[in-house]
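Notes follow the structure.
Note that this complex is displayed minus one protein chain, with the remaining chains in position.
Chain lettering (A, B, C, D and E) follows the sequence in which the chains are written, and residue indices restart at 1 in each chain.
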Amino acid sequence: MKLAVFVSDLTLTNDILSRLKKDNLGIILVQNGVYHATNKVDGKTSALLDQAPKIYALSEDIQIRGMKDSDVDSRVKVVDYGGLVDVIFNEFDKLAWF
Amino acid sequence: MKLAVFVSDLTLTNDILSRLKKDNLGIILVQNGVYHATNKVDGKTSALLDQAPKIYALSEDIQIRGMKDSDVDSRVKVVDYGGLVDVIFNEFDKLAWF
Amino acid sequence: MGTLTIGCFPGLVGSMAYDFSLKLAEAAVDKGHKVNIWFSGNATGSVKANQKHLKDYSTGEKYIKTLLEKGVEICTCEACTVARGVKKDEGIEGVQWNAMHWYLAKIHGSDRVLQIGGE
Amino acid sequence: MGTLTIGCFPGLVGSMAYDFSLKLAEAAVDKGHKVNIWFSGNATGSVKANQKHLKDYSTGEKYIKTLLEKGVEICTCEACTVARGVKKDEGIEGVQWNAMHWYLAKIHGSDRVLQIGGE
Amino acid sequence: MGDVKLSFVVHKPQYKGETSRLAITHAIAYQTVEILLDDGDTVTPTLCFIGEGVLGFDKDQKAMDLYGITSTEAHLKNCLLVDLNVMMCKEDMEKYGISEDVLPDADEMGADMKVQVVPYAEIEKTMEEAQHVLFF
Partner (left out) sequence: MGDVKLSFVVHKPQYKGETSRLAITHAIAYQTVEILLDDGDTVTPTLCFIGEGVLGFDKDQKAMDLYGITSTEAHLKNCLLVDLNVMMCKEDMEKYGISEDVLPDADEMGADMKVQVVPYAEIEKTMEEAQHVLFF
């Protein structure tokens, strides 16, 4: 299945994301989830960025925090709300919010 | 200072509790925090129980979950709401909710 | 064009999941998709009419009205709403009031479903 | 006997921090302490009058009225409340409406303060 | 469109707040959805509990006595009475040291169904077979 998981926090409180099959998985970073793409923690980039072949981050949630779209890790594609709608309809068939 | 920290979740999302000085610290387990006193995780009792000399758990929050006051770890004192009020006024002078 | 149904459960708070739901709904409807929104839990408090828009606080009313005008169907869980003291005639006009099966029925006809939990 | 002031910010949800605040307040006042409660954030939605008590859903109104009768002072953040569309004449009688300095003033005269955050 | 299978996945403890209990009541609502659907259309949810979601299902809960609200135990019994598939993740039950014995059943109320404790792989299968997944 093509599943997209929305991540809205920096600290994940459970291991459920890591149980999901990686092949067709997508991760969509929203709200405080965008810090996975912009900030290293203790000098390391977030392990989350290795857990799915497709990773997106929401532009508005980067900019509202005073950061720039260019601050994100190269593995992450930045989309606005319109782009996110296309991702939802064209790239995946199931959605999960963490 | 005599600080009592209320813990209301099983999974702690930060390390702040472990930074606090242990000498006069109290931990009050409420809501899902009571699982620290009743359940082992992967066979181990919660590390939280070693982090303060005084630990309390709220009786109602144990019983509402179908567990019994006798299910708690021996280091934990079970109190009802009235007992909790006495703990707050007699044992500590500052309170923090996590 | 497809149909997106969003279940929104968290309460009305600044820059968070509630706002996200409404903004995603608008972006989808602007692209020609059909969108349904189901409010349950604390999110139902947001269907109260006459929310005062202060710069320091989030409000949902203006946004809800915009979405209704654009053809988004919005329904609030009646039980959750009256439990919060909000009666139908105190609610925002155009928001539907129904039971949980409204949400399941909309899901039945949807291409994509996004259930947003949390308080 | 002492004075306890509780700041309660989370919304009205079952068996959680909101209920905890009210139950702790009652236990304290029953022991002869003076208790003040400050509602801010999503908790302010709970001062709406006429909450319907359903078995499956939490409500705060009955409890708030009991506490008021027992002499607990309860105040809601006016800005947070009107942002949610609840006007003073729609609120539970006896609940005070004021600005954030009410909370700080009560804290000034308190022996114990419990600030409960969360949404 | 016929039947639409849904996988409800609850990963928060039952007494975390309202959302986890609303997952149960929303799943139960499948039994009345037909009044809003065309003839022959149905919705079939499977209710899955994983991670901390397996917490809060012990028998003998005092929610009604202490809070005046329906307990999770009562909700779970309702699920079984309306023939909902309810699955608990075996690995997570073991992780939190929860015995199958503490899970309520609704035998005395005449339910045929029981809560199923299954390996995570089974729950994954419901997610794969479902048309939509709903995380609570």
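Here are some notes:
Everything below uses one rule, namely that a residue touches a chain if its C-beta (ideal position, glycine included) is under 8 Å from a C-beta of that chain, and two chains touch if they have at least 3 such contacts.
Quantities reported herein were computed from a predicted structural model and do not represent experimental measurements.
Where chain C meets the omitted chain, the residues involved are 13-16, 19, 53, 55-58.
Interface residues of chain B facing the missing partner chain: 1, 3, 13-16, 19, 21, 94-98. Against the chain not displayed here, chain D makes contact via residues 7, 9, 40-42, 99-105, 107-110, 112-113, 115, 117-119.
Note that in this section only the chains that are shown with their structure count from here on.
When each chain is reduced to the average of its Cα atoms, A sits farthest from chain D.
A separation of 38 Å divides the Cα centre of chain A from that of chain D. Each of the following residues of chain C touches two or more other chains: 16, 41-42, 112-113, 115, 117-119.
Looking at chain E, one finds that residues 15-18, 25, 52, 63, 67, 132, 135 touch two or more other chains. Chain contacts in this assembly follow no simple pattern; the graph is neither a line, a ring, a star nor complete.
Pairs of chains in mutual contact: A-B, A-C, A-E, B-D, B-E, C-D, C-E, D-E.
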